[in-house]
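Below: one structure in structure tokens.
Shown here: the complex without one of its protein chains, the others still in place.
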Amino acid sequence: MMPGMLERLLLLAATLLIPVAIRMAFVLAPTEGKMGEVQRIFYFHVPSAEMAFLGVGLSALFSVVYLYGRRRLVDVMAEAAAELGCLFCTIVLVTGPIWARPIWGVWWTGEVRLTSTLVLWLILVGYLLLRQSAADREQAARWGAIAAIVGALDMPIIYKSVEWWRGLHPKVLKISGGGGLDPVMGQALLVSSLAFLLLFAVLFMARVRLGLLEEEAESLARAVDRRAATAGGAPAGGVS
Amino acid sequence: MSYLRVVGLVAAKDLRTELRSREQAVSLLVFALLILVVFHFAFDVTVPDFTAFGPGMLWVAFTFSGVLALNHAFRIEREQDRIDGILSAPIDRSAFYLGKVLSTVIFMAAVEVVLVPLAAILFNRAFDGRLALTAAALLLNLVGFAAVGTLFAAVTTATRRSEMLLPLLLFPAAVPIALAAVRTTGHLLAGRPFERFAHWVWLSVAYDLIFLAVAVLLFDFAIDE
Partner (left out) sequence: MTLVDLAGQAAGLLTGTGEFLAGLCGAGIQAAGAGAATAFEAAVQPDAVARRLRFLSWAYTAVWLILAAYLLLLSMRQRRLERLVRQLRERVSPPGPTFRP
């Protein structure tokens, strides 16, 4: 079955690439001049942020497609993308302070990217809680779509406004004396980003499968109710 | 019925209801005033530094009373089961949305007219042209707040957790205009030239236009019950 094949290929690719990325991040990439080893957090902090923004962007895109065609699969994909976006956003917000503390002595530096990511996290959590509060699947899909579209459109504006409000992101990409990103560091970051992207893809497909299973359970429950109604019996138990 | 006429009628109905009972405006005003009083005690701002604290305090006061206003805007419709009527009426639902935004903005403006002078008195700020411009800047940002807030409120008031959900959705989305409001009014109160904060004003204008347009497009999906 084609979807299963793709999923397995992605899982394989991820399994192969993740160790390579780890090796590059921890061994092959040079130690950063000013921050030392702890700078290596960068190799999973930055890709996580990329995936968080990918998540909200995809969710908004799928939401638009959903509102146009009202296909359940598309809504499942929108929810999956948002959920994963939230997951990676959490990783960013956890690793950010852990990185900041030994370097700058504070947990929260209030700098632009981290602040924007916090707002993104709130937007995604809001999306998920809003869907949960809806009366049925269709309402959750519609409402979620609105939240995702507004949220994704807002993100660039939020980022700009926070940037104007604060100073700029500290330069972490230099080694002492260097004029830019060390090439091996750049490669390590690229490989890490790719590994995270594959991870995202694998988790996404698993989550979509789960969502479709949920849909199947719901339609089956409705079918049972209908049979019971015509047979004059009691309805099936609710599907949460 | 023309689009603009519908917008006007929706807003007018809300205003007429309000003029009769005056409950909404009074509660909003009292609530906003209470927030200022809390700030007064929390931060000891009598030592006049209204310029530093004023912008933030005012925005917080309007944010929270704004949430009340937004909740109210839809609660009355739901209480009186008018949502079905709106859905079946042969009007563009986005016109209904704009009418609601308009009435919310008017309510907030009314609150502002009283609150800004009161804040100036409470925190020993002189009455001058800058103060009036501050009120105007706040209003500009409140339009954006109402635009996004009305869209979200239409959705959240149908849930049981509306008190938590509306702020949760609205406050992050409103971060740009919150920052714009605080920065613009801060620069205004400090007497700085327009060039210093012009970009914030343009940001507010852009935000207002973008999200009014987006909400007009999306509102249909918000109350499709």
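Read from first to last, the chains carry the letters A and B; within each, the first residue is number 1.
Just so we're on the same page, a contact is a pair of C-beta atoms (placed from the backbone, for glycine too) under 8 Å apart; a residue touches a chain by one contact, two chains touch by 3 or more.
In this text the structure is predicted, and so the values were computed from the model without any measurement.
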* Structure fact -> The omitted chain touches A
* To do: Can you work out which residue in A:125, A:153 or A:206 touches the chain that's missing from view?
  => A:206
* Asked: Thinking of the whole complex, not just what is shown, which of A:44, A:62, A:127 or A:143 touches the missing chain?
  -> A:44
* Residue-wise, where is chain A in contact with the chain that is not depicted? -> 8, 12, 15-16, 19-20, 22-23, 26-27, 30-38, 40-41, 44-45, 48, 87, 90-91, 94-95, 98-99, 101-103, 176, 199, 203, 206-207, 209-210, 213-214, 216-217, 220-221, 223-224, 227-228, 231, 233-234, 236, 239
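The working rule: only the chains that are shown with their structure count from here on.
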* Asked: From the C-alpha centre of chain A to that of chain B, how far is it in Å?
  -> 32
* Asked: Any idea which chain A residues touch chain B in the complex?
  -> 67, 119-120, 122-123, 125-126, 129-130, 133-135, 139, 142-143, 145-147, 149-151, 153-154, 157-158, 160-162, 164-165
* Quick one: in the complex, what on chain B touches chain A? -> 148, 151-152, 155-156, 158-161, 164-165, 168-169, 171-173, 175-176, 179-180, 183, 199-200, 203, 206-207, 210-211, 214, 218, 221-222, 224-225
